[in-house]
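Note that one protein chain is taken out, while the other chains of the complex remain in position.
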Amino acid sequence: MESGLMHHVALWLAAFLTLGIFSFLYRDNTWYKVCEAIFVGISAGYWFVAYFWDNLYTKFWVGVWVTPMADRPDDWYVLYVGAALGILMLLRLVPKVGWISRWPLAFIVGATAGLYLVTYFASNVMLQIEDTVRPIFGAENDAPIYEIIGNIVVAVGTFTGLIYFFFSKEHRGAFGRAAKVGIFFLMITFGASFGYTVMSRMSLLIGRMDFLFSDWLKLIK
Amino acid sequence: MLFRVAIAFACLFIIAGVAGQPAGDTALAVQQTIAPVTSLIATNHEYDNGTGIDLIWVPSIDDRLAPSRVTGYEVWRSVVGGSGSRIAELPAGANKFTDEQCSRESTYVYSVVAISVAGNAVSISTAPIQPAREWINLHRLNLLAIAFLVSAAVIYFIQSARSGKKLFVRKIAGLDAVDDAIGRATEMGRPILFIPGIQDMDDVQTIAAITILGRVSRVVADYDTKIKMPVSRSLVMTAARETIKASYMAAGRPDAYNDDMVSYVTDEQFGYVAAVDGIMVREKPATCFYLGAFFAESLILAETGNSVGAIQIAGTAMPAQIPFFVAACDFALIGEELFAASAYLSNEPKQLGSLKGQDVGKAVALVVIVVGTMAATIGSAWDVTFMNQLWSALKVVFQTN
Amino acid sequence: MRRDIPLLITGIAGVVFIVQYFIPHFPFNRFSNWFSDWFSIVAACAIWLGALNLFKLSLEKIHARREGWGYAVITIVCFLLMTVVGFSEGRDYSKVGTGFDWLYNYVYSPLSSTMFAILAFFVASASYRAFRARNFEATLLLIAAFLVMLGRVPIGDLLSGFMPPGMRLSQLATWIMQFPNTAGQRAILIGISLGIVSSSLRLILGIERSYLGGD
Partner (left out) sequence: MTEALVVTGTNLGVVISLALIAGGVIWLLVRSLKGKEVERRVIFGFVLIAVSAPILFPITFHEQISPVVKAVFDKIESLPAGSTVAISFDFDPAMAPEVQPMANAFTRHCFAKGHKVVFLSIWATGQSLLTSTLDTVVRREFPEKRERIDWVNLGYKAGNQGVLNVIVSDLRKMYPTDVNAVPLDSIPMLAEVKAFRDLSLILAVGGGFPGPKEWVLYVGDPGNVPIAAGAAAVTAPQLYPYYPRQLIGILGGIKSAAEYESAMVDKYPQFDSVDKPGLRMMGPQTLAHMVIMMFIIIGNIVFFRSKRMRSQL
């Protein structure tokens, strides 16, 4: 791969940065601050470059200029709309007309609101309801008992959980008790997700430790 | 739809008829070659922009022998007045195909070739067909109807609230704490930190965060508290500045506003978190708001905020991150509460009316869940026809595609 | 005027993007693709605003010799290094073997994965601090988390080894994830989507307008 020296420099650099970030756990210190400054600079630069080449150049410039006419999709010209919105956005740099940048912003907000409204309605409300509506047990009664209990739990949990989210009705009486059961279900959900995630998070730390012990210090083969 | 059913029935009859023939006949007739596919029909693909044509056919009889003598099918298309070409290869047993590469200007003729080791058999060509495009996707009509119902409820309650009808809205603990939390920062002389998530303005959670920022910064402007808002997206920076500026103007203190209240850090998730963590331990904010779309950084932020003794109010609609906020923050807005927050904080009747509207949606969901589960259980356990019909009707209504 | 035009734009865009979902006919069938293209172009333009802001704040800090100005120098140098290398590599800037790729692999990536790994420590401190049986709700959270964690490691099955197969802790953990967890997630998801419907409507109808700023 790389020459020996370059590889060593790379390893030591990566180790220096790794330990610098870890040092934050003890307390804020100069080493961490240096790593933080490097991180912000390098990553902001990364995205600046990536946005330029991937979006402005590859998407817009290539789309309206480089690609030969015959190979273009029939709606290539709409890319100009994007560029126009982008330029309006950049007018923010000119104090006198900076307010025009609200137009592209308003467009983005409106389009996002419209898109989310229908897609979330379709994929979450409709689909989740459809999934909840299922028999608790079937004709043959061959479903194992844990599954039957599970199905009841899903139906009751979804029902009471939704009741908890009601805003315009006071949580009192039977309704209040149902909402209370709902919050119990939510809490079990949160606990379970938390416990389940621990393994993922630990893996990341193990990965870093592995780098320090084996790649850098070569303590293990 | 009816037409399709008719075709399907026709095919079934043909299969049944063919299968019913004496076996000896076909065995004698087809020594070397194989039989072609039959009943090939081309129809317009419904509800598209005029690019699709559906093909359906009855597989070659030899495909039904075991082991099948047919190894696969080829679909050929020719433009009327032009040349033909092979557009697809399908495995044995296939009986339908959708050609999605059509042009509305052309008329097509299709044929299907059954392939075997011994030789190929070409079917009779379809009648010429031209794809059509439709204006409305009727498959989504159910979605349109239900979405319309819920939206109408929201708009109705907004209107009725406008006309002065009193509305009850339950307490949301995290939002009742907002004023106190800002007041605390003022007393301590420390800044408040507002983190609008790490997504851009094309995420509705970020937009919700910015609308809440509008209410929060209004209080901040009134109290003359310091607000710090590092962001990870440039568009969010622009929108947040507009929002805070408007709040300061509304509070009658435009001079106190400063663009540096909002600063861009970096688009990178963890680079941003590293910087925000640094800001937290150095400036020791009295109150932290984490509202918007969050990923793994949720717990890093919440634990660091806790270590500097900040009051933390969080809210997200990312199901995977809500548990961390619930566990590690003082107040957490769970899912839907994030979207209700700006309406709740505004305390304007028309905004609160929209909350009542979305409750109608929940009521519909509750009824469907109860009725549907009962129908499905009774229907399948005791085989009650009416219940089964009700169950499948509900399934159809809530199906999306 | 400065406020009415943007409100009109939001409303029209919102309605159009709802309607496009139901219309397969050109040009509606392309709208969502167009929007994602447009958005990526706008975001690529807007990052200039962000980068200039980062520069401005850092330079001000350095100029005034404010506390920590040295770190601002490091940030600017790193930013410039990355952009100069990135632009000089051309459009294949991220190909394996380029200088940009080297910086990505040995600077960006270790920093990013270490920051991510720090989360493991915070999971532990949050468990210690937050999982306390303050009330019934908190106790449920605690028990669910405890059981699922136990079920995910071999120790869990060792402890419950006396139970008949099918009722061991690992299976219990799976059951919790499969049923109660599904119920909670579903309620949350349905709620969120209805919340989105109503807040999107508020935006489209122009009732919610704080994001647009003042006059």
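Read from first to last, the chains carry the letters A, B and C; within each, the first residue is number 1.
Heads up, the rule we're going with is that contacts are C-beta pairs under 8 Å (C-beta built on N, C-alpha and C of every residue); 3 or more make two chains touch, one makes a residue touch a chain.
Note that the structure is predicted; figures quoted are calculated from it, not measured.
> Which of the displayed chains are touched by the chain that has been omitted?
Spelled out, the missing chain touches these shown chains: A, B, C.
> Which one, C:Ala51, C:Met149 or C:Leu172, makes contact with the chain that was left out?
Missing-chain contact among the listed residues: C:Met149.
> If the hidden chain were put back, which of C:Thr75, C:Ser127 or C:Ser193 would touch it?
Residue touching the chain left out of view: C:Ser127.
> Consider the whole complex, including the chain that is not shown, and state which of C:Phe22, C:Tyr71 or C:Phe116 touches that chain.
C:Phe116
> So which bits of chain B touch the chain we can't see?
88-89, 307, 320
> Which residues does chain C use to touch the chain missing from this display?
Residues 94, 96, 101, 105, 109, 112-113, 116, 120-121, 123-125, 127-129, 131-134, 142, 145-146, 149-150, 152-155, 157-158, 161, 170, 177-178, 181 of chain C touch the chain absent from view.
> What residue numbers in chain A mark contact with the hidden partner chain?
These residues touch the chain not displayed: 25-26, 131, 196-200, 202-207, 209-210, 213, 219-220.
We adopt the following convention: only the chains that are shown with their structure count from here on.
> Take each protein chain as a node, join two nodes whenever their chains touch, and name the resulting shape: line, ring, star, complete or other.
Basically all the chains touch each other, so complete.
> Using CA atom averages as chain centres, what separation in Å is found between chain A and chain C?
A distance of 3 Å separates the two centres.
> With centres defined as the mean C-alpha position, give me the chain B-chain C separation in Å.
17
> So which bits of chain C are touching at least two other chains?
21, 39, 42-43, 46-51, 54, 108, 111-112, 115-116, 118-119, 123, 141, 185, 188-192, 194, 196-197, 199-201, 203, 211-213
> Residues of chain B touching 2+ other chains?
140, 147, 150, 202, 204, 207, 235, 238-239, 242, 265-268, 270-271, 274, 296, 319, 322, 324, 326-327, 334-337, 340, 355, 358, 361-362, 365
> Contact residues on chain B for chain C in the complex?
Residues in contact with chain C: 47-49, 133-137, 140, 144, 147, 150-151, 154-155, 158, 200, 202, 204, 207-208, 210-211, 213-215, 233-235, 237-239, 241-243, 245-247, 249-250, 260, 263-271, 273-274, 296, 299-300, 302-304, 306, 317, 319, 322, 324, 326-328, 334-340, 342-343, 350-351, 354-355, 357-358, 361-362, 365.
> Which residues of chain C touch chain B once you look at their complex with the stated criterion?
Residue list for chain C touching chain B: 21-26, 29, 39, 42-43, 46-51, 53-54, 57, 108, 111-112, 115-116, 118-119, 122-123, 125-126, 129-131, 141, 185, 188-192, 194-203, 205, 207-208, 210-214.
> List the residues on chain A that touch chain B in their complex, please.
21, 24, 27-28, 32-33, 35-36, 39-40, 42-44, 46-47, 51, 89, 92, 101-102, 105, 108-109, 111-113, 116-118, 121-123, 125-127, 129-130, 132-139, 141, 155, 158-159, 162-163, 165-171, 186-187, 189-191, 193-194, 197, 201
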